[in-house]
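Mind having a look at this structure? Questions to follow.
Only one protein chain is missing; all other protein chains are in place.
When the chains are written out, they are named A and B in that same order, and each has its own residue count from 1.
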Amino acid sequence: MTAEYLIEYYTRNVYESPVTEALFEFIVTPASDSAQQLKEIKYGCSLPGQLFHHTNPFGFVATNLRTIKPFTEFEFSMIARVEKTYIAPKTYQPLSPEEELFLLASRVFIIDHYHFLEFTKYTTIIDEHANWIVYKQRRQPVFDFLQELNQYIYSRLEFDPEPTNVHTTASEVINLGKGVCQDYTHLFLAIARKNRIPCRYVSGYLNQGGNLTGAAVMHAWAEAFIPGLGWCGFDPTNNLLVDNNYIKAAYGTDYSDCSPMKGVLKTTGNHHTDYQVKVTQQATEPGSQQ
Amino acid sequence: MLSRIGNSLFWLGRYIERAEHIARYTKVQYVSSLDAPYAQGREFVLESILDMIGISYQYYASYSQLTDEDVLFFVTLDENNPLSIHSTIGYIRENARGARDSISLELWEAINRFYHSMNNYTVVKLHNEGIHEFSQKVEENSSVLKGCIDNTLMRNEAWMLICLGIHMERAIQVARILITKVKDIEKIDPAKLGGPVENYQWTTLLKGAESFDMNKRHYKANPNRRNSLEFLMFNQAFPKSIAYNLDVVHKNIQQIAFHDEKGSNSLDFMAGKLAGQFKYTTIEETEKQVTEFLTSTLDKINQMANKLLEKHLIY
């Protein structure tokens, strides 16, 4: 069973004074993996210059643009058609607690997942917030613990885009008690990694059909490695397990590996950015109704 | 050659020429005014100096009154004036440093000596020795630098870019001098035109461009409006004339052979058209609207310079 989505990403940036040279990098292209397939993609850009792509160290498509023609505003857009293969929830037989613990502690496992166990600037919880960290019971299955963690973060934070920004760290989120999907995810990563469970930051799109929070912009969630099962997605912002409605663009150690847009520009003064994201489920069979 | 190095060399040439012209014009105007016939108002001369350099506005932003001391200091040594001779010499050195590997040791050392001698020049010294002494030093040093450029550099792109800068700047400075003096003369009481008051202005114009002597020899007559303008605008054999310098600029651009697109938008075309215009225009055709003609020439030279900078020397 498959579902098809149309994904639209649009951004408009206005600069106070002219930008005389710029190199932008976008990581917005839906990824292709076992759960989803990119069927069609089109980019649009108001600036002269040809878009070019490369693969980042985690294997995802980054789109670049260089321009030397001065400008004070520009628009960039992407429209993609993605087919999600619906993977039925696995009949997952958890490993025994002993097996899980053994695996999580094994050297090869740790080395293989090192980047997703490391405490980065975004995923470090300072000592004075140590009481926020929850620990897995020794015999508790990893999956159960992560579901609890999902629920825990969802209940401890209040969704509010005002106080945080792209630089907010896990510890700052704790201080504020509120934030957006990115902040929920960093906190999830920080605590999962404290439990030595490999966990990565995912950036992507959420089908808003269910009126879920965080859909008008790019969404963020976490993927953790469950021994015996593999990578499994958790969305602490909505207290949900990741399903067909989640379309992945990229993953990395934290936000810094996945930021949808960054650039190096020659300009002075401030700028203003607008984003817009739209996900629509397409009719997959003729005549079917949404 | 890297654009950054090319940029430094081009500006090296321009600033050397600019410092020299500003120094000489200031000297000639100021010193001649001291014993001018039917003494011109002092302010008339000071304003002429500020206008030629194009810094009237900046001057009045810093000073409320027009005084000899303030104007002379502002033009020569004021570090806060980015167009002062002192600042200009600083740019000469900075550009030479940026292109150190493309110029000779001799030129580099001469620039350093020039720079250090100016750095040690104080207001007191300027006051004691006078503007004549100061300008003389700048002019002499400029000659030394141009001597090094001519005698110690390979005839390669580096040399060509410096020359391009020198000759383009000279055409610009001569055009500015002409515009300023023509306007100065327009301010004179019409009743006095044709007499010693006007002749005095043409003489200082020519002296301010080191052309008085050659002009007299060429025309075997006293300087007047027509022969002064013709000499500095159209004489193909005189190295200060705009026509001469635009011709050199065109040849330099052809020699450097920028792999430019052909056609009316190319640098070669722009330079050639402008040089051709001066070659095949007479004073009779232009003397009625000489200010307009020169202003439009300046625009065209600036367009050409911008094209060069944006296309080839940007980094």
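One rule holds for everything that comes next: a residue touches a chain if its C-beta (ideal position, glycine included) is under 8 Å from a C-beta of that chain, and two chains touch if they have at least 3 such contacts.
Here, contacts and distances are computed from a predicted model.
K.L.:
Which protein name, taken from UniProt, belongs to the chain you can't see among "Circularly permuted type 2 ATP-grasp protein", "Aspartyl/glutamyl-tRNA(Asn/Gln) amidotransferase subunit B", "Cytochrome c" or "FAD binding domain-containing protein"?
P.N.:
"Circularly permuted type 2 ATP-grasp protein"
K.L.:
Among B:R93, B:R225 or B:H250, which residue is in touch with the absent chain?
P.N.:
Spelled out, the listed residue whose C-beta touches the missing chain is B:R93.
K.L.:
May I ask which residue of A:L6, A:L38 or A:A62 touches the chain that does not appear here?
P.N.:
Touches the omitted chain: A:A62.
K.L.:
Which one touches the absent chain: B:M168, B:A243 or B:I256?
P.N.:
Of all options in B:M168, B:A243 or B:I256, contact with the hidden chain holds for B:I256.
K.L.:
Using the touch rule from the top, list residues of chain B that touch the missing partner.
P.N.:
Considering the whole complex, chain B reaches the absent chain at 1-4, 6, 90, 93-94, 97-98, 100-101, 157, 161, 256, 258-259, 312-315.
K.L.:
Residue by residue, what part of chain A touches the chain that was omitted?
P.N.:
23, 25, 49-50, 52, 54-58, 62, 64, 66, 107-108, 110-112, 114-115, 118, 253, 257, 262-264
Everything that follows uses one rule, which is that only the chains that are shown with their structure count from here on.
K.L.:
With chain centres defined as C-alpha means, what is the inter-centre distance between chain A and chain B in Å?
P.N.:
So the centre of chain A lies 61 Å away from the centre of chain B.
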